[in-house]
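A single protein chain has been omitted; all remaining protein chains appear in their positions.
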């Protein structure tokens, strides 16, 4: 079977394994206070173009989300996000387990607009019973979103402006940020994101690392005492160096960006084939995730060779599914998939 | 500098790196549902002599502690432990952050006795205001303890019997379990522990793994839906295979036990030298941790070459410190330390 | 101004004040362990036709909701309710503050159907990522609902059967239960509710008491150690007798039912007038809440004399508002309102 179901089916980029092996017996302090973490953080600050950013390395996305949100909010405050937001749909209530409600707005493409934020906040503030409801205080977005779409620079600027004017934090979940930055439709940069968001993270787990997310905090109110919160939520790795070594490797010689670009190129080839075959898409996309709508019969056939993930039923005979490429996707697998798609869909 | 300050200063046993490299590009399902996790769990069940045990792999000790305790307790129930218990002293209130109080009993050697448990529970139940206090429901012990001491088989049996009679869970934190089992004074076995505890874990982070704790649950009330709780607390690694591969390696051909035995042998040599030098100890010990009481002047001199950790001031001129060996400790470092100790303390 | 905006604008039924005065200097044990609480609980058990029910008196509805739900759920479990459910919309995230997510289903009339529950639970259980989502474990309904509608006996039986089959708890928020039972359309009884729900409460705050909700628990899993949870959540009144005296009074000689019937009669008169005037309603209703849709101009005029509460804008020129009667509503006020409605709406 060939896995196209996600971007975490393999281990890690070989250079990371090499770095782990090379440093294996060197003794370092624990808990992220080693030289590798320091180096990796420095490189990230440089790539973001700001010396004053706090950079912390966490093991995974859910952990990053719950720790950041818990650090940012007082008990009566909530996180506003799209219905499809990962914190709302796929983290087993991790945010609620820290006591905070997730407030959702409808979204067909996984994005939330500045207007929606403004409307939600104004509705809250003008409600005579506002104190009987959770106060929206943080906007959570994913970029790329869970549906493979991207925020444009203008959209992010607009969100950031609205958040600033209303006194909300803007938090960008970048679990797949590398793939977003590598998209030909992307017009965002790391310095741009660092300038617009109060906090965001650069995902490693899905972009070549064994695990790890680099949380970048620009707002001192969230950064204060952040390491206490990491520890409290069980996210402080004794051998924190593992995170440092991985991000140091990824951020050296543009490795992170190179391997992300590979994944997107692979996805582009699949997308192009699908376009040629006039296969409709659930959402437009230009990153490493593709959401085609395909007949059940085709999917059954494809399922004999490929693993993909189910997204949703579209009608009586068709489902939207997700194909993912990654830093590790082999061109030969992509070729095979394109060939099989052509065979199956032209027949159809 | 030579690090004797803890047992997580290096990376991991080379065989683990080899296994990671060997499996690196194999595609597997995520979130611990891969074949390596299944294999590792099987091996652990065999070593524990019970087919019905639930085995889950978590990234670290604090995460394991908070997830197990949150899974076991209703909101009004608390965990009873020694004052020196890790959950009480060094996890930034991780248990309280899940809503549960930690109830402590005094202890000079890091252990808690069956009598203390019985007394605490009976005091609670006979108090006219019992409903105004947290109900003790789980006993948390570490073996080896934070002070390097060990529970004997009789002590653990007695604790387990008391817990069963009183309706409490017994939870053993085995972050350093390997080093405990390798001690010449130990009379516990994995099947013995699995039979006596409702839940315990086999620590990997400090015994040769990059990271990871294997949580072994015998009590179905705690095991039920445990994976939801792992996810909710941010402990479910996307590439769960990393934990499976590591524990599979450690549990193959007795590697875990062999490397732990090495650490204890190294510690025994240091201990023997200290005994010869009549250096007093804060607590008796036979595992990889040593807590000598040394004059400030000696410690200052030692500190020029060795890193050790501060435990507590004993009097105006002496402190108790901790020396730790590990699976990675080199004999030449131990020789150097013994030689320097002799030079410094015979002078003194 | 005449208040029709809610059913808690006055103090309490005079007989309660008399009872408080009569017993004022009698000394009793604290924390709900007095004779009045015991008597009141006995009367409620009799009215419910079951000797085995646990009855606890809490101060208010939000407190009752959060305490019951926290007592019933493990950390990864959530409460399923209609979007308009009070716990979702108007309790400042009180349930989330105990760590539990509220899961909502759409509803136009404030009710949730057995089919919706079944669908939600089956969707959860058949999702390949079920462990990444909150497990629905409790169904929260209000009767009457927040929109003034009622569950029929058949609907409640159907919900209860579905919950039992799926292993979910059924929890009925009866903040306005008296007004529901007094409706001419109601076919539920206290023994019926007690037999179908795992837990419910009989609201006092809105039905003649100064404050207080009588939580009635039939399911021992929820009842166990419930007083600890009341205390933990700050709901255990030192002078618990105040709740006992109030419910004892309300449950004596059918006072609770008599005064609720008065409120519904008053509402019926308003409803009848509105029907004659062909004023459309947001939701059908037969209890003490009325949700007419009225032109802005009419509402402005009415607002000069009457206080009512805003529900929602319906279109460019009309809003739905809420008129509430209560045990304390004076017939003369109702007459005035009916007269004014006729004058305003006939003109229109």
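We call the chains A, B and C, going by the order they appear; numbering starts again at 1 in every chain.
One rule holds for everything that comes next: a contact is a pair of C-beta atoms (placed from the backbone, for glycine too) under 8 Å apart; a residue touches a chain by one contact, two chains touch by 3 or more.
Since this is a predicted model, take the numbers as computed values, not measurements.
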item	value
Chains in view touching the one left out	A, B, C
Touching residue (missing chain; options C:48, C:66 or C:160)	C:66
Candidate in contact with the missing chain, chosen from A:103, A:229 or A:299	A:229
Chain B residues that touch the omitted chain in the full complex	75-76, 78, 89-93, 96-102, 128-129, 131-134, 310
Touch residues of chain C, complete complex, unshown partner	1-3, 6, 8-12, 14, 17, 20-21, 23-30, 59-67, 91-94, 97-98, 205-206, 210-211, 228-229, 231-239, 241-242, 328
Chain not shown, touching residues in chain A	31, 70-71, 74-76, 98-99, 131-132, 135, 225, 227-229, 231-232, 236
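By our rule, only the chains that are shown with their structure count from here on.
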item	value
Both-way neighbours, i.e. chains that touch chain B and touch chain A	C
Centre-to-centre distance between chain B and chain A (centres being mean Cα positions), rounded to whole Å	34
Distance between chain centroids, defined by C-alpha means - chain A, chain C (Å)	42
Rounded Å distance, chain B centre to chain C centre (Cα mean)	50
Of all residues in chain C, the ones touching two or more other chains	75-76, 98-99, 131-132
